[in-house]
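Here it is: the structure, laid out below.
Of the protein chains in this complex, one is absent; all others appear in place.
This part shows chain A:
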Amino acid sequence: MTLEVSDLRVYYRTLRGDVRALDGPTFTVADGEIMGLAGESGSGKSTLSKSLIRLDGRMRYIGGSVTLDGDEMPIWDDRAMDEFRYKRVSIIPQYAMSAMNPTRKIGKMIAELLESRGVRFRDVRDELHRRLELVELERDVLDRYPLELSGGMKQRTVMVISTLLNPSLLIADEVTSALDVSTQRAVAETLVEFRDREFVKSMIVVTHDISLVYQIADTIMVMYGGRLAEKASAKTIIEMPKHPYTKMLLDSLPEVGVKYEDKRLSGIPGSPPGLLNPPQGCRFRDRCPLADKQCLEQPPFVEVESDHHVACWKAE
């Protein structure tokens, strides 16, 4: 098993109290698995992603454990995490493209990154060139500034850089969101190719676009309000979802290839809960048509069928 996350809790410290952005997910990512992580904005996707790499100043580790290839990752200890970061677990953060230092040439940036990880640039140079070629980038991107590249080129560059040391796990946070559809497809397919070529063993692909992860992911995990709602194979999530939130979300999404005529889709009334003082019990409760008294108690995330986990009292 590449990744095992158990009851992980990471909160944001604020003046008004803790924001319970990541409240106890337990899940695994198998060797070779591409897991799509879907959910609306604010559901905790980026918090989960960052927790597996580096807690920023406002994030507070509350409890739980993370294991990578059987080794426990000390995510509460920034220094000790250096051993894992970039080498064994790597991230393409949300907005990575705009976060690139505009005054550094890309080659220089890579050299500095490698150096800070104790790796000599010349030891990986040939492999870097091979991989740039694979994603159809000229070698001279290394002599260019980030501003000179198109969105798709930047994103492919970032993908090559973040997987250069063959990490076990790559987390890609909204890497396709700012791209046009045809570029989006190319970038998404490159992620699959990186897995197939074993540049990375497993992957978490974070997106708010569930149709996109359906195209490339083996499994899909849906988050809601800082907790897990459902996880199953991509096909099962799309065709036979069990959690009311997943069902309603899918029913609210228009699609190409369907004739709507006067048929109307409906949204989910209400809005996601604030996580400063989240409601007790199931966090989807006040928007769920099936909610009853039992839902005042938090539903556990359990395997209701083989490889199909759901957190809902009414799912069987």
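Note that contacts are C-beta pairs under 8 Å (C-beta built on N, C-alpha and C of every residue); 3 or more make two chains touch, one makes a residue touch a chain; residues count from 1.
FYI, contacts and distances are computed from a predicted model.
The chain not displayed here is annotated in its UniProt record as "ABC-type oligopeptide transport system ATPase component", chosen from "ABC-type oligopeptide transport system ATPase component", "Phenylacetate-CoA oxygenase subunit PaaI", "Electron transfer flavoprotein alpha subunit apoprotein" or "Alkylation response protein AidB-like acyl-CoA dehydrogenase".
Residue-wise, the contact with the chain that is not shown comes from A:Ser41, picked out of A:Ser41, A:Thr103 or A:Ser306.
Only one of A:Lys108, A:His208 or A:Lys314 touches the absent chain when the whole complex is considered: A:His208. From the options A:Ile268, A:Cys295 or A:Ala311, the residue with contact to the unseen chain in the full assembly is A:Ile268.
Residues 40-41, 180-182, 184-185, 188-189, 208-212, 214-215, 238, 248-250, 252-260, 264-268, 271 are the ones on chain A that touch the missing chain.
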